[in-house]
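With one protein chain removed, the remaining protein chains of the complex are shown where they sit.
We just call them A, B and C in the order they show up, numbering each chain from 1.
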Amino acid sequence: MHTAKPRFLFCQIFLWGNLDMILILKKNATKQQIDTLCHSLKSKGLSLHQSEGEQSHIIGLVGDTKSLDMDSLRANPAVEEVRRISEPYKKANRKFHPQDTIVNCSGVLVGGGNFAVMAGPCSVESPEQITLVAQEVKKAGASILRGGAFKPRTSPYSFQGLRDDGLELLRHARSLTGQPIVTEIMNTEHLPLFEDVDVIQVGARNMQNFELLKELGKLNKPILLKRGLSATLEEFVMSAEYIMAGGNENVILCERGIRTFETSMRNTLDISAVPMLKKMSHLPVIIDPSHAAGLSWMVEPLAMAAIAAGADGLMIEVHNDPANALSDGAQSLTPKQFSALMQRVCPLLTLMEKQLN
Amino acid sequence: MHTAKPRFLFCQIFLWGNLDMILILKKNATKQQIDTLCHSLKSKGLSLHQSEGEQSHIIGLVGDTKSLDMDSLRANPAVEEVRRISEPYKKANRKFHPQDTIVNCSGVLVGGGNFAVMAGPCSVESPEQITLVAQEVKKAGASILRGGAFKPRTSPYSFQGLRDDGLELLRHARSLTGQPIVTEIMNTEHLPLFEDVDVIQVGARNMQNFELLKELGKLNKPILLKRGLSATLEEFVMSAEYIMAGGNENVILCERGIRTFETSMRNTLDISAVPMLKKMSHLPVIIDPSHAAGLSWMVEPLAMAAIAAGADGLMIEVHNDPANALSDGAQSLTPKQFSALMQRVCPLLTLMEKQLN
Amino acid sequence: MHTAKPRFLFCQIFLWGNLDMILILKKNATKQQIDTLCHSLKSKGLSLHQSEGEQSHIIGLVGDTKSLDMDSLRANPAVEEVRRISEPYKKANRKFHPQDTIVNCSGVLVGGGNFAVMAGPCSVESPEQITLVAQEVKKAGASILRGGAFKPRTSPYSFQGLRDDGLELLRHARSLTGQPIVTEIMNTEHLPLFEDVDVIQVGARNMQNFELLKELGKLNKPILLKRGLSATLEEFVMSAEYIMAGGNENVILCERGIRTFETSMRNTLDISAVPMLKKMSHLPVIIDPSHAAGLSWMVEPLAMAAIAAGADGLMIEVHNDPANALSDGAQSLTPKQFSALMQRVCPLLTLMEKQLN
Partner (left out) sequence: MHTAKPRFLFCQIFLWGNLDMILILKKNATKQQIDTLCHSLKSKGLSLHQSEGEQSHIIGLVGDTKSLDMDSLRANPAVEEVRRISEPYKKANRKFHPQDTIVNCSGVLVGGGNFAVMAGPCSVESPEQITLVAQEVKKAGASILRGGAFKPRTSPYSFQGLRDDGLELLRHARSLTGQPIVTEIMNTEHLPLFEDVDVIQVGARNMQNFELLKELGKLNKPILLKRGLSATLEEFVMSAEYIMAGGNENVILCERGIRTFETSMRNTLDISAVPMLKKMSHLPVIIDPSHAAGLSWMVEPLAMAAIAAGADGLMIEVHNDPANALSDGAQSLTPKQFSALMQRVCPLLTLMEKQLN
């Protein structure tokens, strides 16, 4: 029996599990180019699912595409476009770990309904300053003491922190109040100095200091990872993945304001990062309202918004004498202001069914 | 008595009231250039306060600098730099109007402790749809009905709204439920059609459609002005100033998400706009959490954050059948989801001491 | 014959021409949900190509997806994700119109190797000013006269342009020099005033004033469309598509600087827009280096870069007395500076094999 030449090409596609990536081939790709491409992909252990039409040809990839270089695929003469379907992160992915992670910071729990307030000065400046602030913030309800010893400053002429001595002062303050301490690391060479620190902070500017992230992945200690000023949320989670890929899954994500066109404040708090990060990942998410706006009078409304949006904690700068602070005075609360803030915060935590630790 | 030649030049400066602008002159500016500049400034009714040093010369301007063109001043051969000190807006400025403005939307108050929820579909689609949604959102606690008749769409091939017919359907829904209606205008030529609309909305893309703002300034009707996707807060307030300069001071500011690098959601809600706008201006500030993220599951956390940050109202998209909505389905709540949201919202309003109108 | 239960589901897919959109369904989508979705899509005239796997199910759509609302598709309970494959613009798309469009501006050609310089003051201010500048820029090599009559200003207190009178002065200048004129429209109501204008400009702030674009689509006159300050290139081309969809295909695209975080200049020239727009579309692309940086001393390097990147024209502000310009003085060249610029520009045009018209 005669059949008319079919108007369309037919083909079968086979899907093994989830599709991870889609390649759309060029209309004019030659059979040889396509064969070479397919051979190369299969040699990387990927399953290929082809769907070929009269004018289009799509290849679906299933398997471990995490290490595939999308840019090189795009350079392939047969490829028109590459689209990733699955997320490029795995250990941080809520899909593979549906329950909230609770990070234990030397006894203070963060995440999964546990709310922690970390407070203290931007920079550790003197024994008196850090001791006084530590006692004041503890009295007001902060369970973790923050304070910078190594300070990343835009200008080489600005105060660079007390460094080793600052760490020593933090430990001394901890011995008086019993609060775990969190402080920032800037370089792998300083790691030995941080052995007795409870929570190591990675600052926004080091969010993609990959050598540092790798080393932190070898520790067994909570890492507080701050989001880069212009990082997407996927990039942020990928940086957490760097740490987790090394074996350290104790990561706390901290949103601290992103760069926008706004000039009336330093940065813009991305409050939507809270629910979105919690959808993407099981890691706890805290907010730093002090750095976000850079203005002390905005700390309260932003802290309230953070809690209402579902955050797991706050990081707040408190200084006994903001006008003479060696850094970031404009955003620091006085101990009295911090205490007033805690009074406002507590009823909201109750409403949101969070446990203040 | 002989005195050594003084090392420094001295000069007197006289300050009449607040300084509004500072001009820093070029080191090599000639006397004639400076004289010409000063003459020109004085002829505009400004007071000049000169402070002249060995290597620098600064002129402070006091007076009505609002209409001065900073760019042309910068082009002056004698001028190195121009800095504005006072805000370029006046009628919207809280400094000159310390008390919160309360806007009366056909009986529903917004601002000054009064909180209003505006809800309804993105687009008015049919009599059944708008009537059903109007009744459902009223029952759940929304006091104002929103719905788009004229729709600004990125593509000319997308649904452009029912236009005149949509306005008619909104009025019909109002006759059934008694809720005032808010809907968007896109063009001055449509103004006659909006005579019987309670609140006229200016969309984000028209925030700087100055011809439209001028015409709205001639009305005596509340204007809900949405912030442009990349507008600074000062530009936003300046657009309100356009309306107010024409005589209409009934302006409600609405933050609806700004454009950022984030790709996991449509826009990024700028929660810090709430406290900052309230510091800059006395006008009420509401939040649209639906457009902000473009995702219905994010409406609740963002709405909660908005209230906690001090907003005066919410604008929320509700559709009886989001999957078949003619526009913006992904961000629309069902009436049932909206009702659940209102249950969450009410205790927080109480905590924040806001009156739900 | 017994066959082992197949480990994988098989299915056939049929591709009619290009795939336009891909829907990735949710793992837990029910058969009924999927049937309803498919029925709805087919009723819109689309062909569906399903590829169903053990854990994933993808639907490829072929046909006129331009009017599909991606957001509502995302709201469908069966849909996990929606990806567009084909461009949402058609008339402006180079794929369907491979040859460069040459726009005829009352005799001056732009595009396809033809290069035009449009020059003149930001604002038309007086008969003397516009006449003088028109003559000077003509002498130096500009073939089209620019000048603003209706001025979009951020502040209601700034000079708003001479409006009707400004248009009259432009026409008068044209009668003296013979140059076609280009000037900005801000509102559909002003259209009758623009009947005798050679090229109508749509400003950056009106790039998405869709009602205006629609009306311009009904004309048979060149439209110079400026890119919005934060618009993506696709949005820019979509705005051109709005005009072209109405029947007017004489659109010139103008990149004039985008908003970035940089504060040392007004905007940032996106030079890569030139090659990318030319890949996306067949329409001519010109550059406005005056608005881009807002600084007269940067006009030359940016104009040179524009030509080297392949632009089809320049739009440059020239003022006889920048320091006393009523707007944008800081970015205006004097006639003498403009003449010097043209001396620099010409050898580069020759090198780039462009014909200066």
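Convention: a contact is a pair of C-beta atoms (placed from the backbone, for glycine too) under 8 Å apart; a residue touches a chain by one contact, two chains touch by 3 or more.
All values derive from a computational prediction rather than experimental measurement.
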From the touch rule at the top of the page, work out which displayed chains the omitted chain touches.
A, B, C
Among C:Cys38, C:Ala305, C:Ala340 or C:Leu356, residue touching the chain not depicted
C:Ala305
Hey, which of A:Ser47, A:Ser230 or A:Ser339 is the one touching the hidden chain?
A:Ser230
Among A:Lys26, A:Lys66, A:Arg171 or A:Arg344, which residue is in contact with the omitted chain in the full complex?
A:Lys66
Sole touch to the unshown chain from A:Asn206, A:Asn248 or A:Asn320: residue A:Asn206
In the full complex, which bits of subunit B touch the chain not displayed? Write them out.
7-19, 22, 24, 49, 51-56, 58, 60, 81, 83, 85, 259, 261, 263
Pick out the residues on subunit A that sit against the missing chain.
37, 40, 66-67, 69-77, 88-89, 150, 152-159, 186-189, 205-206, 208-214, 229-230, 235, 238, 241-242, 245-246, 259, 294, 296, 322-332
Where subunit C meets the left-out chain, the residues are 230, 232-234, 258, 260-265, 268-272, 274-276, 279-280, 292-293, 297-298, 301-302, 304-310, 347-348, 351
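The rule is simple: only the chains that are shown with their structure count from here on.
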Rounded to the nearest Å, the gap between Cα centres of subunit A and subunit B is 32
Averaged over CA atoms, how far is the centre of subunit A from the centre of subunit C? Could you give it in whole Å?
37
From the C-alpha centre of subunit B to that of subunit C, how far is it in Å?
26
For subunit C, residues that touch 2 or more chains besides their own:
259
